[in-house]
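Notes follow once the structure below has been shown.
Just one protein chain is left out here, and the rest sit where they should.
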Amino acid sequence: MLYLIRKMRSQFNSWALLSFIFSILIILPALLIMVQLFAESNENWEHIKEFMLKNYIINSVTLVIFTGLFTVIIGVCAAWLVTAYTFPLQRFFKWGMILPLAIPPYIGAYTYHGILNYTGVIQTNLRNHFDIKVDQKFFDIMNIPGAIFIFTLFLYPYVFIITRSFLENQSSSLIENARILGKSSFQTFIQVVLPISRTAIVGGVSLVILEVFNDYGVVKYFGIQTFSTAIFQAWFGMGDIQSAIKLAGTLMVIVVFILIAEKLIRGRKRYSYSTSKVRPLQPKELKGWKKYSVLSLFLTWFAFAFLIPSIQLLQWVYMTYDVILNEVFLDLIWNSVFVASIGSALIVITALIIANFSRLSKGWFSQFFSKITVLGYSLPGAVIAIGVLTLFLALDQKVIVLYEWIGLEPTLVLSLSISMLIFAYVVRFLAVGYNSIESGFEKVGTAFTDASRTLGMSVTKTFFKVDIKMIKGAVAGGFILVFVDILKELPLTLILQPFNFYTLATKTFQYASDERIHEASVSSIVIIFISALSIFFLHKVLEKEPK
Amino acid sequence: MFVQIKDLTFNYKNSRKPLFENLSLGFKQGEVTVILGQSGSGKSTLLRLIAGLEIPARGSISIDRAVMNDSLRFVQPEKRGVGLVFQDYALFPHMTVEKNIKFGLHKMSRKQKQNRMEELLTLVGMEEFASRYPYELSGGQQQRVALARALAPNPSLIMFDEPFSNLDSKLQEQIRDDLKDIIKLTGITSIFVTHDEEDARAIGDRIVLMHDGKIQEAGRPEAVFKKNREKLSLAYV
């Protein structure tokens, strides 16, 4: 017993306290929603179960399985080709293949539908210049295969990034050995690269799967009924929060199942073998027909996933910019960048604190904190939004007394301020920043921290003098990934925006939901531009830094 | 005894069987002790326990008559005044040699810090490398810097975790001898951990033979080796 108290005292410090506070804050909104999960089912739920549930499951699972499969194939192959070979533009594709991440899938969906439909550029040209009328079936993208196409185009970078950095840093000796042992490139790929990068691939694809489960924009626009549309329909359409929560709960069970499966596959392996001798893989030069076929594969893919949608959007911008561009639009950009920066900064700080704590103290308690960070990422944005709103309203109610005491009129302060929105971003995207920072810590190990402590630096001093400097790449990487995610975020922003506050994403949505896709192009292109710039920055600044 | 370990029990998370059970051991002031054992015998963990980097389940550790931990107290590693040279040196890659050595110097004026740093560089024979970054140094040079860094704050005890495992064998002898000289020069209490019999023989005033978390034998090198010839040769085939 004495030892237990001593143990608690020896591990209890400001890091534990802050981790505890942040974790509670993050778990609260979800808890507020989840308590309603156990309410008795009502008539609507029976109706949903009878007529719709099976459909939701089939559609969602179909989307997830095929998107997962295709993103793995494309992401892994591309990652292998850019790390193991040199060919023209290879250096560009190393980060260029991440660029499609700048295009939110919902904008990709609007754009591809705009390109392919009857009045789209392809059919119009065929009709007007060649007098060809095509069967609409071949140009119909608004169905499940179409959605899989869109998701694959814009989500594969998750698999690509993780697999690529794994192959670059971790695998050189194994792959070089395979080559020396006389394996052909293809054999090396199948027998060595795939098995050793399994954990990295699974990490990437589980992000893809979570994104697909949470997507609302694409499936809603394409008229595909999935869990997320069903949650919206039940909650907002039927006004039945209980059924919505039962659906969200079902979804969460599936997501948790996937996360556990990921952990099991990962097992006790980590993404990195922690040796201090990291040597990059020496790429081999491709020659002849191989060079050109690989190059054309990359060019084609890049065109589909980035160039074509961007060019189409630019053409629409040209059609509509005179109406849309004005000083109000500058406000939109400012608002978007402002909330995204603050949100990302807070996420990085929170993630650093929790990750550092759970890394240094090995108890179940701290492991529990690190698992909580994923919670927000596995819940649909709208569910989080309502949870956060409920929490802030409750807080407001509590502090109204305080407001009165200060002399303010009793009113909503917190729940109408932008801090509510930013808090919700933190809950939603903490996992993204956390993963980046955690993998940064994993790569560095604890030796440097231990060294610093035996040299007389406390945990906190060590953190500022050693730890944070050694993982600044991962910190910046996490910041940028979160920044881009917040910039693209839609459902949560729509519900929690304060008065007269619009962002690029909500503006895009407003036009698109009125079926005015052309007008939506200006804000879309700015989102893509800022995100692409961030990705470029991520590559240029962070990946060039000496180890 | 300068360092006194009493009834120490420790187990790693996720493992039922404790690594140490009621382990007791002492180290005399100014003595160079080598803990010899195979990998997995728990010798590195023992160093980490003394340094305060791991928390024992039971038992007490005291250094220079000050209790570091028992059932009530736990002194954080930064307060123990113990130097530790890590197996792969753990030099901070974002700092120069100079900054690395100055890292552990607190409550000193800038001038004092500079003097101390220069003093140590001279001691380890690395005067010309002050402004280099660790990745610009060879393995042996890195080790000297690591030693200088650990000695800089003037610890009452210095510990080495497999100090020669990352060096090639030719270099190893040379460095071993240098290291021995430096330690003798400073007269500091030292604990080495190694799996190499030769190293143990060359450096140790006293040898502690460790196997599977238990102390097999402790004493003068000659005596220990003589008595355990059979066991040792079996273990190191």
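Just so it is clear, A and B label the chains in written order, and each chain counts residues from 1 on its own.
Note that in this section contacts are C-beta pairs under 8 Å (C-beta built on N, C-alpha and C of every residue); 3 or more make two chains touch, one makes a residue touch a chain.
As a convention for this text, contacts and distances are computed from a predicted model.
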Name of the absent chain as recorded in UniProt (options "Sarcosine oxidase subunit gamma", "Thiazole synthase", "4Fe-4S dicluster domain-containing protein" or "Fe(3+) ABC transporter substrate-binding protein"):
"Fe(3+) ABC transporter substrate-binding protein"
Considering the complete assembly, the absent chain touches shown chains A
Option from A:Thr62, A:Thr320 or A:Thr446 whose C-beta touches the chain left out
A:Thr320
Options A:Phe166, A:Phe357 or A:Tyr502, residue touching the unrepresented chain:
A:Tyr502
Which residue among A:Leu89, A:Met142 or A:Ile333 touches the omitted chain?
A:Met142
Among A:Asp396, A:Glu438 or A:Asp467, which one touches the chain that has been omitted from the display?
A:Asp396
Please output the residues of chain A touching the missing chain, sorted low to high.
13-14, 17-18, 47, 51-52, 113, 117-120, 123-124, 133, 136, 140, 142-143, 220, 222-223, 225, 229, 232-233, 235-239, 319-320, 323, 338, 342, 345-346, 349, 353, 382, 385-386, 389-390, 393, 396-397, 411-412, 415-419, 422, 458, 460, 494-495, 497-502, 506, 510-511, 513-516, 518
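Assume only the chains that are shown with their structure count from here on.
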With chain centres defined as C-alpha means, what is the inter-centre distance between chain A and chain B in Å?
45
Sort out for me which residues of chain A touch chain B in the complex.
2-3, 6-7, 9-11, 276, 362-363, 447-448, 450-459, 465-466, 469-470, 546-547
Given the complex with chain A, which residues does chain B contribute to the contact?
13, 48, 51-53, 55, 57-58, 69, 71-74, 76-84, 86, 88, 90-94, 103-104, 106, 135, 149-150, 152-153
